[in-house]
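Missing here is one protein chain; the remaining ones are kept as they sit in the complex.
As written, the chains take the letters A, B and C, and residue 1 is the first residue of each chain.
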Amino acid sequence: MQKITILIHCEDQKGIIAAVTNFILKIEGNIIYIDQHVDVEQNEFFMRLECELTNKEIGLASIQNDFHQTIVQDFNMSWEIYTKDQKPRMALFVSKYDHCLFDILGRYSAGELNVEIPLIVSNHEDLRSIAERFNIPFHYIPFTKENKAEGEQQQIELLKEYGIDFIVLARYMQIITPNLIALYENKIINIHHSFLPAFPGAKPYHSAFKRGVKIIGATSHYVTQELDEGPIIEQDITRVSHINSIEDFIMKGRDLERIVLARAIKLHSERKTMVFSNKTVVFS
Amino acid sequence: MQKITILIHCEDQKGIIAAVTNFILKIEGNIIYIDQHVDVEQNEFFMRLECELTNKEIGLASIQNDFHQTIVQDFNMSWEIYTKDQKPRMALFVSKYDHCLFDILGRYSAGELNVEIPLIVSNHEDLRSIAERFNIPFHYIPFTKENKAEGEQQQIELLKEYGIDFIVLARYMQIITPNLIALYENKIINIHHSFLPAFPGAKPYHSAFKRGVKIIGATSHYVTQELDEGPIIEQDITRVSHINSIEDFIMKGRDLERIVLARAIKLHSERKTMVFSNKTVVFS
Amino acid sequence: MQKITILIHCEDQKGIIAAVTNFILKIEGNIIYIDQHVDVEQNEFFMRLECELTNKEIGLASIQNDFHQTIVQDFNMSWEIYTKDQKPRMALFVSKYDHCLFDILGRYSAGELNVEIPLIVSNHEDLRSIAERFNIPFHYIPFTKENKAEGEQQQIELLKEYGIDFIVLARYMQIITPNLIALYENKIINIHHSFLPAFPGAKPYHSAFKRGVKIIGATSHYVTQELDEGPIIEQDITRVSHINSIEDFIMKGRDLERIVLARAIKLHSERKTMVFSNKTVVFS
Partner (left out) sequence: MQKITILIHCEDQKGIIAAVTNFILKIEGNIIYIDQHVDVEQNEFFMRLECELTNKEIGLASIQNDFHQTIVQDFNMSWEIYTKDQKPRMALFVSKYDHCLFDILGRYSAGELNVEIPLIVSNHEDLRSIAERFNIPFHYIPFTKENKAEGEQQQIELLKEYGIDFIVLARYMQIITPNLIALYENKIINIHHSFLPAFPGAKPYHSAFKRGVKIIGATSHYVTQELDEGPIIEQDITRVSHINSIEDFIMKGRDLERIVLARAIKLHSERKTMVFSNKTVVFS
């Protein structure tokens, strides 16, 4: 049985849910999941819907076409429809830290992630051996002040060549260029090692230690032009105390970074996130 | 503008959501919240829906009648429709522990709970002064092995007299009788001071201490004939360590009991819980 | 049997623990709790010690005197010794929010707090009736731009009159004056309704909502001249999501504020906190 996922976003108005559910009924679908969100302040409507199609004759293109003609124009709707077996293709960007890379590749090898990982990009050679251990192509693209334009060009070509749908920065220690952000809008996931908006920028564990906080955090978010200001996907925290050194903060933080980044990858790859007004709607 | 909440439960089948959302459209309602759940294993369908009605002419009875005739029979559905301004009436049952009582009455006085509390029942006189401090009628009903039938009779009469919709056992230390449970099926909320199903019955903190657990919990659940076996509404936990004595467990547990019971009251009073197969569906 | 608590702070150096434990042995004490902390970066030493004295003849003054002469000068130590039965006297400062007040007074009435609360001070009359319900003197001291000096004077006189040891700001919505802060250095506890250092100042829930965070927090800290910059005593957090409105943030935050403030009161009143370099050492 074919399963499809529909994501919808439009201005809130009467009758959207009725129209969409009638459409599902028409194509002989059985809704197994529906969730919606109304942003009352901004009058925006969001919906995520999963359904099973008993009629095997109907293809995805035909559904998309039908959906477009029947509903989309009436409601001035932006929308996406996926079949469940389309695994998104994900590129990993890394630098020198290996703990998130090990964690993601371990999960990937264990079959926990609904993605293909055809490509690892790095501005250093350090982690090549890990990529090789997991049999994933590793591309070294140096990235310095001097070669930004060239580096970006190489990145973009590789992403196209490998048909990449979204990018994960697994502690990649370089600013992403505006062109790349524009190409992958709301499709570049970063892990920041603090509880944003506290401690943006460099060395957040050092700042947290200095401030004497009792809890540290990690934040995964979509990358935008403003550093560490993009829409937050997921956050989590862990307790620290006066007995913990900066090294302890960093060590405890590694577990947070791993978990929070893995959850964001999972949510994005299962098409459970939508972005509006620099915030995310995250369907559970 | 009138707001109504609809709860629906029936066998899963095609077209339910379409039928219900078409109904809302017909009565000129605007859906501001819809959530549904399909229990795939058992093929059961649950839905909770909130909508605003722009047409002020339509009354609750008329909606209920219309809903019943239009939809209910087609789907063999059990359902409830409430207007948002109907506050459920809640009775508090207490014994000698005062911390949950103080917490609930503090929240009630601070306007945090969407309930009326017209009645406190106790099998001891100890907490009368607290009830009086908050100006709530306090009824002492002794309850011993010898007077069970009589005690139950008095309880039931009081509950009727005060028009009680649901009961909260705020560390009430007596077994509830089968008749009362039958009268208030899935409408009696208990707080148990352990992470059920670990440590049911008496003295759970002592058992947890003896076992050397690193985390203790509290559980709110609907009361059924089987002690501490009813559908779980909410649970939470807190960390303990070897430095904590049984007295520390009890003290830390008090905070858990307060919070977990308060959340259950909030969920129940806002009609966010449904029960099936000894489990709860808790809409967020 | 008499129980005493000793707090020590000095530069880190060899032999401190040996000296102190030898002292305890000399006065026939049995150590039931010892915890120490070395701030390696700053070379500072902190210790907290509880012991039981079998010899009933020895009084607190004599121990203090002996301790001073035997040890303090050798190590250039700052120190405090308390007997366990000295309950600190705490003043509550409130404005219009009642939830923290209800919570603290409920806990106090239930015997959970090791303090005396002889005094509630407010810059509004709104919460007088709650104070009366719990039989605690309520003093209305208006506090505006115009009468700051006078208001501060009244506050200080009351605190002296009632022999107040420390102050708790239970959502008191006025800046504390520098003179009062100087008089009660590291003895004024505030609850801030955000996960500091994120969202200091006014309306943190609104800022958190706007930023789209997935977790909100509350922070209790000692009050210093810099607003919301004082040493953090305790923090905690709770999850939020896109479905939560600002009102939900505020409601969920109330539970955090209650719990985090109550924990800070407990820690301070049991002499488990020490302050150095704008950070706290919190012994468990």
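Just so it is clear, a residue touches a chain if its C-beta (ideal position, glycine included) is under 8 Å from a C-beta of that chain, and two chains touch if they have at least 3 such contacts.
Every value quoted in this text rests on a predicted model; they were computed, and no experiment measured them.
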| item | value |
| --- | --- |
| Chains shown that the absent chain touches, full complex | A, B, C |
| Touching residue (missing chain; options C:I31, C:L60, C:A110 or C:I246) | C:I31 |
| Residues in chain C touching the chain absent from view | 14-15, 17-18, 21-22, 24-25, 28, 30-36, 38, 40 |
| Interface with the undisplayed chain - residues on chain A | 98-99, 102-103, 105-107, 109-110, 112, 130, 133-134, 241, 243, 251, 254-255, 259, 262, 284 |
| In chain B, positions touching the absent partner | 37, 39-40, 195-199, 211-215, 217, 231-237, 241-243, 245, 278-282, 284 |
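By our rule, only the chains that are shown with their structure count from here on.
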| item | value |
| --- | --- |
| Intercentroid distance (Cα basis), chain B paired with chain A, Å | 37 |
| Chain centre separation in whole Å, for chain C relative to chain A (CA means) | 42 |
| Per-residue multi-chain contacts in chain A, two or more chains | 40 |
